[in-house]
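One structure, as structure tokens, below. Some questions next.
Note that one protein chain is taken out, while the other chains of the complex remain in position.
Which chain is which? They are A, B, C and D, in the order written, and residues in each are numbered from 1.
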Amino acid sequence: MAHADKSAPSNPVAAFFKIEGTAIALVFALLVILFMLTAPRAFLGYRVYMSFMANVPPPMIIALGLTLVVVAGEMDLSFPSVVAFASYVFCILYQDYNWTWLALIAALATGTVMGFINGLVVTKLGIPSLIATLAMLFLWGGLLTVISNGASLAIPQIVGDPIQVVFAGRLGPLPVQFFWALGVAVLVWMILNRHRFGESLLFIGDSLKVAKVVGIPIEREKIKLFTLMGLLSAFAGVLLTLETTTYFAQAGMGYLLIVVAAVFIGGTSIFGGSGKIVGTVFGSLIVAIIEAGLVASGVAGFWTRFYIGLVFIVSVTMNAAIEDPDKVPLLKDLRARVKRY
Amino acid sequence: MAHADKSAPSNPVAAFFKIEGTAIALVFALLVILFMLTAPRAFLGYRVYMSFMANVPPPMIIALGLTLVVVAGEMDLSFPSVVAFASYVFCILYQDYNWTWLALIAALATGTVMGFINGLVVTKLGIPSLIATLAMLFLWGGLLTVISNGASLAIPQIVGDPIQVVFAGRLGPLPVQFFWALGVAVLVWMILNRHRFGESLLFIGDSLKVAKVVGIPIEREKIKLFTLMGLLSAFAGVLLTLETTTYFAQAGMGYLLIVVAAVFIGGTSIFGGSGKIVGTVFGSLIVAIIEAGLVASGVAGFWTRFYIGLVFIVSVTMNAAIEDPDKVPLLKDLRARVKRY
Amino acid sequence: QEAADSGLTMYFQMGGNPGDTATLARELGAREAARILKVNLIEQHSGWDPQKMLVQASEALAAAPDAIAIMGHPGVAAMTPFLNKAKEEGVVVVLTDTNLPGTGLNYFGADSYGAGRNLADLAVKDGKLKAGDKVLVYGAFIEGAAGAITAKGTVDYLKENGLGVETLQWTQEAVLDPSLSVPVLVAYLESNPDTKAILVPGHGGVTAVLAKVLKDAGKKPGEVTAAGFDISSASIQGVKDGYITAVLDQQPYLQGFYGVLSAVLQKKYGLGNTQMFTSTGSMTKDNVELLEALVKTGIR
Amino acid sequence: MSSQATSNQATPSTPIVRLENVGKQYGKVVSLKNVTLEIGSNEIVGLIGDNGAGKSTLIKVLTGVEPPSSGTLYVRGQKIDAASYTVKEAHKLRIETVYQDSSLGEKQPLWRNFFVGRPLTNRLGFIDVKAEKRVADQIMRSTIGFRGVGISVDTPVSRLSGGERQGVAIGRAMHFDSDLIVLDEPTVALALKEVQKVLDFIRSIKAGGRSCIYIEHNIHHVHEVCDRLVVMDRGEVALDAPTSSMTYIELTDFLMSLHSRRPAAGASH
Partner (left out) sequence: MSSQATSNQATPSTPIVRLENVGKQYGKVVSLKNVTLEIGSNEIVGLIGDNGAGKSTLIKVLTGVEPPSSGTLYVRGQKIDAASYTVKEAHKLRIETVYQDSSLGEKQPLWRNFFVGRPLTNRLGFIDVKAEKRVADQIMRSTIGFRGVGISVDTPVSRLSGGERQGVAIGRAMHFDSDLIVLDEPTVALALKEVQKVLDFIRSIKAGGRSCIYIEHNIHHVHEVCDRLVVMDRGEVALDAPTSSMTYIELTDFLMSLHSRRPAAGASH
């Protein structure tokens, strides 16, 4: 039996950064401080933050759902089409039929059904989810164009409607949707870490063989997973629509890389079996803040994209290094060498 | 010890479809036949095929490289920027300095160095390759726009130059680049299935723990892998440039989803440890033919994307079902039920 | 009467993705003309990728149709081999959206460069901008990208008139999901409170969120001049609310319609070398009500 | 070859499980061939045989991990529908198994591995983490092997030594007290003292009136604790007899002689 080394300094700082999310929160804080220094006018005011809080929720909610999907060792690339579909359903029902709460329910139901079908395709046809959902991205997107006839819709009249106030209004200057996103984050955290469904996902992602052998109904849980992902994407779509009061045919497509980046910057492993919900929350914030921060800092035109890439790499590396320097091979080597000589 | 069942009919058809690539080749053939029926005007002529053979090689070569990356359980999303970078280097050296073969070498060297750096980022910083290469996609892309100032270049004068004839000329009606792509396919197949480097990749993708324990130098092999991927992407970039005689700043970006789709339609598993080179070749062809075929068949505009998604799903399912019906849970269930009642 | 029974087969490059905002009206126009003229219309979509436009042009040619409509994004040099081949085979080639100067093809679209200048001109006049005022141009500055020529026109005009021009390249993500550009532009305005105008040369979606940007940045209607392209329901609201000064319109419906029509006419009667700028008009406070109805149908 | 070809449904107590002509085929490989076997209540059955004889496969079929290719399965006299028979179903029927291949989620903490599939939840399905940790800790310390300070219930399985892992799997089986406990080479990787605990556990199964299937290559152990011996050979049951009918030496001789009596059929392939 091994010993806990009494002499090993039980470093309280190191222990603190073992708590879920503290490391990535620090990275985010550093980024904000950096931008406060380089772009004080924008980042010392409150407006920029309000704008983030209004626009981050949709991708953040999707990223939270995707985190669960990744935990189970799967992928979902079809969410942009689900976002657009839900947005369309909501808009058209609101505009043409004057539905409000029912329109919300219909939109969510649409996303849920789409997610359910994604789940069926993945489990019943046995197609790896990455390619299956890529195909569904096209399929749903195409279907939507056919149904909507490609039109875009605007529902400016919704501003002030109770449904808009509840989901995308302002509490003072604070955009309400941000609290919804935080609510979803708490819920998803609870599901993953405290609910039997989350436990199933953890084991499914860890090893399908083990999951089967311990009696987890793999197929059913996967279908539930994709269904939930559909529901969350649809909710994101509705929030987006309520904030912009418009529907575009490509709505959601721009989120594809962003959401994927948010999940993995948050520190969730692509190999499944573990997931960091708090990480995803901050990952979404980091992804959202980078470009605005760079632009406000006056980074010259074409350099922005270069720096976005750089900040991605630095953030991920710092997140790992703060949690445990040995996770970064370069630092590990350095430490080993310093120790030796 | 188990017995081989003497009574089990050793079905020659089933055996045939166990040979690598036969199933996916059949799927491709069926697709071509389908389009011959729905769009005889285009698909009974030879010219459509010449057009494919001229345009498929770049994404096919990248997909071949990506297959190796996926075999090792990694991802590379940075290739579009590498394609563009190589294309730029080639064009500018050809145009401004009159380099020809040297321009080719410089372009390939550029891609190789970029791939090498990708490899360093993945191994030395320990960043998961999906997010690392996504970051590098932005970083390299940003750098290129800065260097090129966002300009496009055209080198129409290269038509007829030996370098163009060798790499993108025509043998009768046949585009030479297709043979280069096939050559790369053979080479990559040999590397994966017959070379020690390929064996290392197979074990690395299968289990890092096992790879370490059997003495595979994981870090070095991964760096080699990303370097090779960079080289192949650069080669694809040069072929692309030679065919279109132009460099676009966004060159390669359109390949992102296409190449990923080609690899996974080809049947390579996202979980690593195995890869189907022949599958990737046909996967690339299928991806290329779908849209053109649907368009030529007169599928009404809005429906195209819907059908692309559908054909993806049908192709992947058929590929699996032809190889072994039990791979498709739906068919397996059906068979079990039929057997029972 | 004869022309109406054309029976031609025509490949038509529509631009982005099926049904998206910058593509839809062109599709509808082309389909309408095809219906009337009994043209077998085959639609291609490139996602605005010049590379893909080239590939699709060669695929179209391989199918030996009567006519092909292309776009000029790849540039003259890249398009020349295709044009030569098409000529050899007697396939009629029509251009829409972006011109290929010097090729003498039938062209239907905006004078992109001129439209860009026009946008700047409108903004300067309506927004009463003076020399030295700081103007942000948010658009595409990468050659070959959709909107790059327009952006150049805008920037050139502003510079010629002595305004302080700042350029900001939009991202691929923001082009697809314009709401993503909101925090970026808000951050810019916060950092540069002396900005007098934001101009968006060439993107309906981004134009549509301009009102939101100004609201979020705490600007009052008219405080910062905003102008952009492509009339949409959202930009109509922006104009009504006074946040958006002017929206230029390229009337892509006409590009689709005339594109097909001219191909038929050229094939049947050899009537070619037509060039038409489909619009120089714009939407402002004065005509916004009138345009609103048409937008809902997808025609504008 | 099976000595129990005739049905014995006439016995007063119905057997806990009964396999009837069960076959299992993986592609061309036949792992089980016409196996008929039953496990009565309150008996410890030793399952032995060569590597690859089909022992683990038999267990997998029995516990719902793999559907049989042919044949029928009865639990307490009830015919089981192979299509819907899963591990979860087996748990409900009070069959508990320690599999030979690791059945632990490597990245998951020990306490989750302990309760996975059957967590302690409230009505909404939320897990009572504290209770789970407490119980897991208790079992791990009091029964199988964790006395040190290096490991706690929060340790992920990937950090455990080979024996410690096996300990978790067995502890789990001990906790979920069932009517039939199936152990597939449970003592593998265990140290001396722990092996004794496993044997004691098997005896306690018997004492508690429950049943057990015990797979083991150490004939010594099998002979020591089992009531009945079943020898498998190339997918078939080669022997099914009470332990008392054979001495340890006789059994060893029988096993050694198996292949000379039945030469490998057609090594050509």
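Heads up, the rule we're going with is that contacts are C-beta pairs under 8 Å (C-beta built on N, C-alpha and C of every residue); 3 or more make two chains touch, one makes a residue touch a chain.
Since the structure is predicted, the reported quantities are computational estimates derived from the model, not experimental observations.
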{"item": "Chains still shown that are in contact with the chain withheld from the display", "value": "A, B, D"}
{"item": "Residue in contact with the excluded chain [from D:N34, D:S56, D:S69 or D:S211]", "value": "D:S56"}
{"item": "Residue among D:V30, D:I95 or D:I205 that touches the chain left out of view", "value": "D:V30"}
{"item": "Hidden partner interface residues of chain D, rising order", "value": "26, 28-31, 49-53, 56, 100-101, 145, 147-152, 159-164, 166-167, 185, 188-195, 217-219, 234, 252, 255-256, 259, 264-269"}
{"item": "Where the missing chain touches chain A, by residue", "value": "1-6, 8, 10, 333, 336-337, 340"}
{"item": "Positions on chain B contacted by the hidden chain, ascending", "value": "1-4, 190, 194-197, 199, 202-203, 206-207, 209-217, 273-274"}
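The criterion applied here is as follows: only the chains that are shown with their structure count from here on.
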{"item": "Whole-Å gap between the CA centroids of chain B and chain D", "value": "46"}
{"item": "Chain A and chain B, separation of their C-alpha mean positions in angstrom", "value": "29"}
{"item": "Sequence positions of chain A contacting 2 or more other chains", "value": "141-142, 145, 149-150, 257, 302, 304-305"}
{"item": "Residues of chain D engaged with two or more neighbouring chains", "value": "none"}
{"item": "Category of the chain touch graph - line, ring, star, complete, other", "value": "other"}
